[in-house]
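As you look at this complex, bear in mind that one protein chain is not there, while each of the others sits in place.
Per-chain numbering from 1; labels A, B and C assigned in written order.
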Amino acid sequence: MPASKKVHVTTTINGEDTDFLCEPRHSLLEVLRDNLGLTGSKEGCNNGNCGACTVMLNGRPVDSCLVLGAEVEGAEIETVEGIACSSNLHPVQECFLEGAALQCGICTPGFLVASKALLDKDPHASEETIRFDLSGNLCRCTGYDKIVRAVQAAGQKMATKV
Amino acid sequence: MPTVFIPAQLRELSGGTQSVELEAKNVREIVYQLDVMFPGFKDRICIDGNISPSLQVSIDSVMTSRGMIAKVQPHSEVHFIPAIGGG
Amino acid sequence: MKEFDYLAPESVSEVVSVISEHGDRAKLLAGGTDIIVQLREGLREADVVVDIKKIDEVTSFKYSEEHGLSLGAAVACYHLYEHPKLSQLYGALADSTHIIGGWQIQSRASVGGNLCNASPAADSIPSLIALNATAVIAGPNGGRTVAVQDFCTGPGRNVLENGELLVSIQVPAQCNNSGSAYERFIPRNEMDIAVVGVGSWVRLSEDGTIAEARISLGAVAATPLFAEEASASLTGKHPSEENFAAAGELAKQIATPISDMRGTDEYRAHLVGVLVKRTLTTAAERAQN
Partner (left out) sequence: MTTTQYRVIGSRPVRHDGADKVTGKAIYTADTKLPGMLAGFVLRSPHAHAKIISIDTSEAEATPGVHAILTNADFPNVENKIADLGEGSVNLSYLSANCMAQQKVLYRGHAVAAVAATDVHIAEEAARKIKVEYEVLDSVTWVLDAMEENAPLLHEDIVTDSMGEKADKPSNIPVHLHFEKGDAAAAFEEADGIVEREFKTATVHQGYIEPHAVVADYNEDGRLRIWTATQGSFTCRQQTAEILQIPLGNVLVTPCEIGGGFGGKITVYLEPTAALLSKKAGRPVRIAMTRADVFEASGPTPGSFMRVKIGAKNDGTLIAGEAWLAYDAGAYPGGMIGPGCMCVFSCYDIDHAIVDGYDVLLNKPKTSAYRAPGATQVAFATEQLVDEIAEKLGMCALEIREKNAVKEGSRRVDGPVYPPIGLVECLDALKQSEHWNTPLDGPHQGRGIAAGFWFGCGLKSSAACTVNSDGTINLMEGSTDIGGSRTSIAMQLAEVLGLEAEDINPQVGDTDTAGYTDVTGGSRVTFATGMAAYEAGRDLQQQMRTLAADLWDCSADDITIGEDGVFSGNGKAVGFKALAVELFAAGEHLVGRATVAPECPTNGFGAQIADVEVDPETGKVTVLRYTTIQDAGKAIHPSYVEGQLQGGTVQGIGWALNEEYFYRDDNTMANASFLDYRMPTMLDVPMIDTIIVETGNPEHPYGVRGVGETPIVPPPAALANAIYNATDTRMTELPMSPPKLWKAMQSEQASE
């Protein structure tokens, strides 16, 4: 077995230039949580089936448990910690709160990242589109009803703000 | 007098009797009297002198946590039923 | 997860030399949605993981009316269903790529990776077979091509030999009167493995009859299958429910499904009939439009 060396990676996370050392086997999720202290992204399954670790990688939502830390050299990453703008919550965060779209909150970061990506693409997304595009995010508490409504409400807020 | 329901699984001891009325101020008095009336009753529902942890006592539909020292009223209805856990 | 080294070469030849050297102990990384899970769960092992996403040839795609689609092996799924023209021309591929995992998976997973992983239940392979696609392979002795229908050799196994990698997938150009569709049956509505998957492609004649059809079945054998007889049976026929149902019956005959937690052999065989009919119907509608 080779003695694997740590890899030095330079990247941008939530708009800030960041660099880190990681082993090749470390996932982006592990790097974010353990190396960089960004524990907002959660591990629910570690194999891409729950979406709790969703982050934006170069503008696309990905499961960060299925990305190697070593792969993100030069990439732009956004996590749940970067959604709010200084002390102002983003409309999608506001609507999750106002609409009681979370209970235990463990799936919430993943939902917020994916929902924001969806609404950035189409703030008027239909219920069907929302349900399809967010089907990679599991929630076990809410039954999804209030999440769908919160995403719809956030879309309206975002559309009127533009 | 309080009415005590004999659990179906103990009716072999009571000769099929489903309930009895007896003078008692608390569960302990009930258990001891029943043990006299139906020998072996106490051993079936108690462990180390207390109500078995797998059982609970229902007094007028209230699930008491006081076991043997729980008080009963003159018109109380008393049941011994399985303990319940919740999610 | 066991330790491994990470390399990100910038040319196909570099990859070939690395994987020639390490043989089975080197694993290629495109979208990572299969290989990272397999390494983590100990289903596969590697001394070196070779990220191929720094190579233009495998991360780009181009379409021409003459040569059709050349799809780099590491091109992520979303490019296919989000592309207005490609999604129209290659309906079956758009259908497949839109249901491989969730949105997050589709941002990373590639059709090439799906093919190389060679799962009998892979969603994109029946579409590739129906579209008569060809795998373009590079290796230490130069390049070669293999029809996708011959690419998989067993569950998790393919024709790639030591030092070889899949560079791209060549999908023939489509004419106005062709159409294709993929449908799978799953118990949920997303995030599931196909119990059965069927890809169908038809080209219609001027008179509205079927000039040519290709049907491919997933999850009913050790590899995805090209249903040759069922496909040929449609030549010259009208695109009708009866003819499609008859093709479905023929397709069932080559299915040798197993019974497992996803369904019984009987149920899977039945689903072949249902999905052949449904995908042919959609493919024909798309060809007509």
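One rule holds in what follows: a residue touches a chain if its C-beta (ideal position, glycine included) is under 8 Å from a C-beta of that chain, and two chains touch if they have at least 3 such contacts.
Remember, it's a predicted structure, so these values are computed and weren't measured experimentally.
Although one chain is omitted from the display, it touches the following shown chains in the full assembly: A, B, C.
Listed residues A:68, A:107, A:125 or A:153: the one in touch with the omitted chain is A:107. Against the chain not displayed here, subunit C makes contact via residues 1-3, 185, 187-193, 195, 260-261, 263-264, 266-267, 270-271, 274. One chain of the complex is left out; on subunit A, the residues touching it are 23, 25, 33, 37-47, 49-50, 52, 79-81, 83-84, 89, 93, 96-100, 102-109, 112, 127, 130-132, 134-149.
Residues 5, 7-11, 43-45, 47, 52-55, 58, 61-65, 77, 79, 81-87 are the ones on subunit B that touch the missing chain.
Keep in mind that, in the parts below, only the chains that are shown with their structure count from here on.
The distance from the centre of subunit A to the centre of subunit B, with each centre set as the mean of the Cα atoms, comes to 56 Å. Taken together, the subunit A residues at the contact with subunit C in this complex read 1-5, 7, 23-25, 27, 46-49, 51, 54, 57, 60-63, 65-68, 70-71, 73, 114, 117-118, 132-137. For subunit C in complex with subunit A, the touching residues are 1-6, 8, 29, 31-33, 36-37, 39-41, 47-49, 51, 53, 76, 78, 101-105, 107-108, 189-191.
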